[in-house]
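Only one protein chain is missing; all other protein chains are in place.
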Amino acid sequence: MRRLPAGGLIDRSQTLHFTFDGEMMTGHPGDTLASALLAGGRHLVARSLKYHRPRGIMSAGLEEPSAMVTVRDETGSTPNLKVTEVPLREGLQVSSQNALPSLEKDRAAALGLMGKTISAGFYYKTFMWPQGAWHQRFARLIRQAAGHGKVDPSPDPALYDKRRKSCDVLVIGSGPAGLSAAVTAAQSGATVILMEQDHVLGGSLLSSDATLQGLSAQDWAEDAEEALRVLSNVTVMPRTLAFGQYDHGLVQAVETLPEGSSCQAVFWKIRAKRILLAAGAIERPLVFPGNDRPGIMLAGAVRSYIRRFAVAPGRSAVVAVADPQERADTVAALREAGISIAADLPAGARLLATQGKRHLTGLAWRDAQGRKQRTPCDLLAMSAGWMPTAHLFAQMGERLSFSDQTQSLLPPETDGPLRPIGGARAVLDSADCIADGKAAAHQAMAELEMHKHLNLSRPSPAPASAEVFAAGKGKAFVDFQNDVTRDDVALAQREGYRDVELTKRYTTLGMGSDQGKTSWTNGVLEIAALSGREAAEIGHTTYRPPYSPVSLGALVGAGTGMQMTPILRTPFHSGFEKLGCVFQTSGDWLYSRYFPQPGETMAQAIEREARAVRSSLGCVDMSTLGKIDVQGSDALEFLSRLYCNNFAAIKPGRLRYALMLREDGYVFDDGTIACLGAEHFLVTATTANAGSVWRHMQKCAQVEWPELDVSLTDVSDHWASLAIAGPNARKLLEALGPDFEASRQAFPFAAVREGQLDGLPARVFSVSFSGELSYEINVPAGFAEALLARVMERGAEWNITPYGLETLDVLRIEKGHLSVGTEIDGRRTPGDLGMGGMVSKKKDFLGRALLQRPGLQAEGREQLVGLVPEDGSTIIPYAAHLSDSELDAKGCAATIGHLTAAIESPSLGHPIALGFLRDGRNRIGDVLWAHSPVAGASVRVRVTAPCFYDPEGERLHG
Amino acid sequence: MGYSAFSILGHALTANKHWQAAVGTPEMRTSYDVVIIGGGGHGLATAYYLAQEHGITNVAVLEAGWIGGGNTARNTTIVRSDYLLNSSFRLKDFALRLWADLSRDLNFNLMYEPRGYVDLAHSDGELEHFTLRANAMRLGGAEASILTGDALQERVPELDMASPKRFPIAGALVQEAGGVVRHDAVAWGFARKASQAGIHVFQNCPVTGIEVRGGKLQAIETPKGRIACGKALISVAGASTQVAALAGLELPLNSVNVQAFVTEPVKPALDTVVNYNAGYSYVSQTSKGEFVLGGATDGYSSFARRGSFERIEDVLARALQMFPFLSRLRLMRHWSGIADIPMDGNAILGPTPVEGLMINAGWGYAGFKATPAVGHQMAALLATGQLPELLQPFAYERFALGAEQDDAGAGPYPWLH
Partner (left out) sequence: MLLIPCPHCGLREESEFTYGGPCRDLPALDGQSDAGTWSQAFHMGKNPRGPLRELWYHSSGCEAWIEVTRDTASHEIIPGGQT
């Protein structure tokens, strides 16, 4: 056992059990998987990506590059978790990844022998022969080899949520700088959120033996936490990873809830006026041959495992730490844990090689005098220095600059909302961090005018040790996760991939799931050394969120499955349900599709519904249409500018079909304009365009023509709209008890009446999409059920048949009426749709000028036509294209148009279709091919006018 | 020396010390026959085909940053040609045919993998529209099919078709030749071959001026010097407006942000490229094992290469409808590109009002798949002065004339395309 008998922030009174590759292991509350594995004497936990080298636990934090495992709990298994980021829980089943048959005996380790043949970018240079070989042969092998862990194919039962919050000051990180900043801001009255990725506050203080203001580091942290807990203006959020900074002071974070919570994680969006980034710093590994063996750890991690987790990660250690003070501290920590110091390498030593098959057994090095030494050891504590964790700062596109003084990329001074403090700007000493946090918090408070300006001075970044270690030749890893070596970086330079971005992409340096936290600065230094340039000239690649990986489930929250977006139901929904309606989602809406009778197929139901409408009476839901109330002394002028046809003479009580163009002259939407009074109109928009037409009208009223006296109200949801259609529609209307006269003369086609239907307040519009005598009865939405009940009851006399969207479509196709998305597809002029004659020449309107462009006025454009089978009976395949020629030997044909709709017409008793045909109106009577290779059908079709049913429109009048 | 398994072995024996630079670092001349502004996939492909097809090598490619560093590096690597409009289809289908042989032509493994592109429809009406598209492709000589039910499930076994969905899966258009290409390799492969042919590629070389006299192109100015040239091509994607302005040209387009993102890498779990058409969410798995996802644009003007996270949440919600197992994976990295989207959502290709100055702009977020075809056709235009038929529908003047090529029918609102 490597667990120390005393000390640490673990609860020895409880034992937690878990398995690693089937082997039972134990730990305590307060452990991470990493500390528990180390306490059990296990260093080897992974195999590397490319060479399958044995890898251990190098760090104690999110920067861990290598030690990734798959963790199974009661919700399933999650791959690629870093052992350092997983709090230990009872019953976790942990397995290693990327090793077959086992970690100890990984067959693919033989790949290591291929060495220099699989260096950076080798796959760009081969696997090209013969054609298709990459896809058929090699890609599969490469894909199998890549990719770390395996995904659990079962559905994720865990629940997630999203929440928002705002504050004056958000502090990210609860080390000395963060705690000090949070206390300062909170005690000055700011609303403060303190976020900590760990489950306890304290950050680096948890493994520090410093004395701060007369207290141990741990006690100082506890006191600061207590000071925050008593304030009501502070929210402390442990287990919350701030993963990215976004525009306008937005920080996004994922909070992992404690074991036993109903929800696994919460995705937080937090708006803060000031963000103090106290994310600390990450230790930089040494780059030397064999620097990746299990047992080689960052010195700070060694101290952390000893002091915070009470684990001795080895028995005999070599210390290779550049900074003298840290070196002394590391030696002290090792001694506390009873670990012998095999060697404390003097600065200037050259690290030559390491030994050990699955664990470090020794280090070969040369001292400053050039004497070669071999030191047996099972632990190497290494550190080249510290790198500020300024990722969230740099994510917004601000550049970090390499400082020769700190040997790291530093954030510049900024007046943006996010300010790095403490370790995130390379202030490393705990007391300095406390001072820095306090000064930065005061500065923020002064900027927010919540405190007077104190102008506290801020400590300077800590200079890097002048002492460095040298390295010998051999496989020295720069990026541990992606197995990128110093030689790979050199090869990229040699092959011309010299820009840091190109080096990164060619070698994959820093592209792993650790996002290069431990590798990037070393990469910059390597490039600089190889190219003879200053590190400051090299720059850095873009820092991209998330800072550390976050679960997709958490980012989606509850918005999955049927909850992804809301479903709109019309006021008739429950009434239709009782009538046996089959519904269908389309866009935002749940539509009534058809109303089958027992044993009926959809096609049979449609045929029956269509016949009923044509022969007697049907009713259909029109509530999804957009309905816009337009009032004001300029209402008519307003509409006149919006629609291309002329309706200047419209009188109260009448309505007109109207066509709206886009600014560029193409048809946008069609609808009706009903005149309810001299200064009062109700216009409709198609379902698909209800939102965009409303927005467009608002824009015209508010932005384009503010001088017009017009006010708009979207009344779409206020009215339930049921159309009754068929030769008996007027009889039903009269039977509904209108308080207005409904005779053919008194209430003609294209009119509107307001009144009551036997006490129900209603507006009735005599309009028709089906081509039959038809009335759209609008009642306030709350009366929908009442209206439907009366329509069904009183319509029974004429065998009223409710019909859905399918039959509506059949009826309108027979009439050649337009539908948005099929005929009105965003590419058509009024002329293309056979409505060129409607376009007013007397007035100006939106779209007029650009409609005059030669392309839109050209002869021979595709025009809407009707099509019937030449033989009168062969079904025309839907979605066919039109051609003058047969399919050629390859099954191809030059096309001159395509179908927009094709049905077997119940009313006509033969197939019909609508379509766009080049120069269509001049080709009526011609016989063409309709080809649908997908259906395997080519049918001879004759071109007709697009209206098949009652072209004179006599039936509209009843 | 060419790339092959033998050369890899040979170089391994000498510790990889003798590999040549893939792209040279030449001295800039004072004049070139052709200057290509923009060292992305499109610009470099144009350079390659100028040399390869037309023997024109006195060419400079000027890249403001690093080669392939714009949208070539930022897309989701999908290639396909499933377009309704004949103009769009033909250009992209030509590209798809070029992709198939390009690795060998370039002696650079671009990792073209025709894994199949599957576009999901969510209603019968939508499936009918997809059928229209599939028929257009078939009649134009490409392969495409419509799959529903069990056939679709068999084609994409990973797809969850069973559980209730806000937008149910009615069927799909499948193009088997669609797939993925390793995006960086495209820029590098073209650059290396062009460079080997003697074409000069300059990185970190922004264009600071375009000299026009009497309506005619005279020279391109750079910090490294003035380059006299009679012909130049602007091929700079997100920077099109700014570079065209140097020649006094206005363009009918807006630049918006497009985002994409990857999960942590995992072992192979999806073999196809799948798109959820309701609101867009396209998903594939890279050779490295990451799931790469993208969606529609952020929908407002931006050059920030930084978007709104809601778009990512949206794409993810849709992706989870298709592949619920993604829920446990973790987001590793998200990024953005600047998509230059014209008023009809389609590219602007060919001559400009400035004599000698050509443009290749407005690809929005659809440009990667067209890379070799555009390069091939632009090279023909630059070499012969004749506008190839495939490019004719995409003329700069089409907005004034009224000859838009609006595949989506979304109208003159670039942020909606």
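Every chain is named by a letter (A and B) in the order it is written, and numbering of its residues begins at 1.
By definition in this document, a residue touches a chain if its C-beta (ideal position, glycine included) is under 8 Å from a C-beta of that chain, and two chains touch if they have at least 3 such contacts.
No experiment lies behind these values; they were computed from the predicted model shown.
Across B:308, B:327 or B:371, the single residue that touches the chain missing here is B:308. Set against the missing chain, the residues A:663, A:679, A:884 or A:926 yield one that touches it, A:663.
For the options A:698, A:743 or A:799, the residue in contact with the chain missing from this view is A:698.
Only one residue from B:125, B:178, B:337 or B:412 touches the chain missing from this view: B:412. In the full complex, subunit A makes contact with the omitted chain through residues 246-250, 269, 271, 641, 663-664, 695, 698-699, 702-704, 843-846, 848-850, 852-853. In the full complex, the hidden chain is touched by subunit B at residues 241-242, 250-255, 299-304, 306, 308-310, 343, 399-400, 402, 412-415.
Everything below uses one rule, namely that only the chains that are shown with their structure count from here on.
Between the Cα centres of subunit A and subunit B there is a gap of 21 Å. Chain contact summary for the complex, subunit A toward subunit B: residues 76-80, 115-117, 119, 122-129, 131-132, 134-135, 139-140, 142-144, 146-156, 158, 244, 246-247, 252, 269, 396-397, 487, 491, 494-497, 499, 501-502, 505-506, 508, 512-513, 515, 542, 544-546, 549-553, 555-557, 559-565, 567, 584-586, 662-666, 668, 821, 825-827, 850, 853-858, 878-881, 883, 887, 890-893, 895, 898-899, 931-935. Across the complex, subunit A is touched by residues 3-5, 7-9, 11-12, 15-17, 19-25, 65-67, 69, 73, 86, 100-101, 103-104, 107-109, 111-115, 122-123, 125, 128-129, 131-132, 134-136, 138-141, 144-146, 158, 163-168, 179, 182, 184-185, 188-189, 203-204, 263-269, 285, 287-289, 304-306, 308-309, 312-313, 316-321, 324-335, 343, 398, 400-404, 406, 408-412 of subunit B.
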